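Just below is one structure, and these are the notes that go with it.
Note that one protein chain of the assembly has been removed; the remaining protein chains are unaltered in position.
Moving on, here comes subunit A:
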Amino acid sequence: MPRVLLIEDDPAVREGVELGLRRRGHDVRSAATGEAGLAALDDFRPDLLLLDLMLPGMNGVQVCRRVREDSQLPIIMLTARGDDFDMIVGLEAGADDYIVKPARPDVIEARIRAVLRRIEFTGADRPTVETHGDLTVDRAGLTVTKAGQRIALAPSELKLLLHLTAAPDQVFSRQQLLEHVWEHSYHADARLVDACVRRLRNKIEDDSGAPRYVQTLRGFGYRFGPL
């Protein structure tokens, strides 16, 4: 079972979520502040970070940026519906997904599983390593290099790229990506996709203002290539 680090300032929520997840078999450690949470990272070595955005002192967005400086640890934000601005900033800072509070443990667990799930490598007749322009995608090793340089991608970015490159030139609507990459409902917030695309472009494109690899089709969605 995955090891989950929970950073949440409200004691009732912290205790409730910890209790609920532990009952489902997760190894949970919790921290009340961002500073305490960051300090617990090295010691606890979690598989996933559950991060409340509204924290006293160092806030959730700052914690998220700090983690992303040297780690591709999966991060799920805990947010209240309507705190749109914080959510967008959190996604830009590198969070992979979000959960709207209040949420039941089954919903939280489903999100955790979705983020941790590997993209199934389908089609045995295809090579595991593909090259698209300067990009080399290794589907088995889950690594991406650009001109020989290894690119560190967060889980959501990697899954999005793998999904798009599995069918180059095919257009995926944002709703389809929400369903297949994030396992969200069709009606979930598509800004999750947009934020992830922006982050991915910043890492793989030569000029993220004029993307070659992940292209936008206005009114329809995104596609990989054609190069």
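Here is the rule we go by: contacts are C-beta pairs under 8 Å (C-beta built on N, C-alpha and C of every residue); 3 or more make two chains touch, one makes a residue touch a chain; residues count from 1.
In the analysis below, contacts and distances are computed from a predicted model.
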Out of "Amino acid/amide ABC transporter membrane protein 1, HAAT family", "Coenzyme F420-reducing hydrogenase gamma subunit", "histidine kinase" or "Protein FixC", the chain not pictured bears the UniProt name "histidine kinase"
Out of A:59, A:175 or A:208, the sole contact with the unshown chain comes from A:175
By the document's definition of touch, the residue of A:77, A:112, A:188 or A:214 touching the omitted chain is A:188
Note that subunit A touches the absent chain at residues 10-17, 19-20, 23, 80-82, 84, 101-106, 108, 173-175, 185-191, 194, 219-220
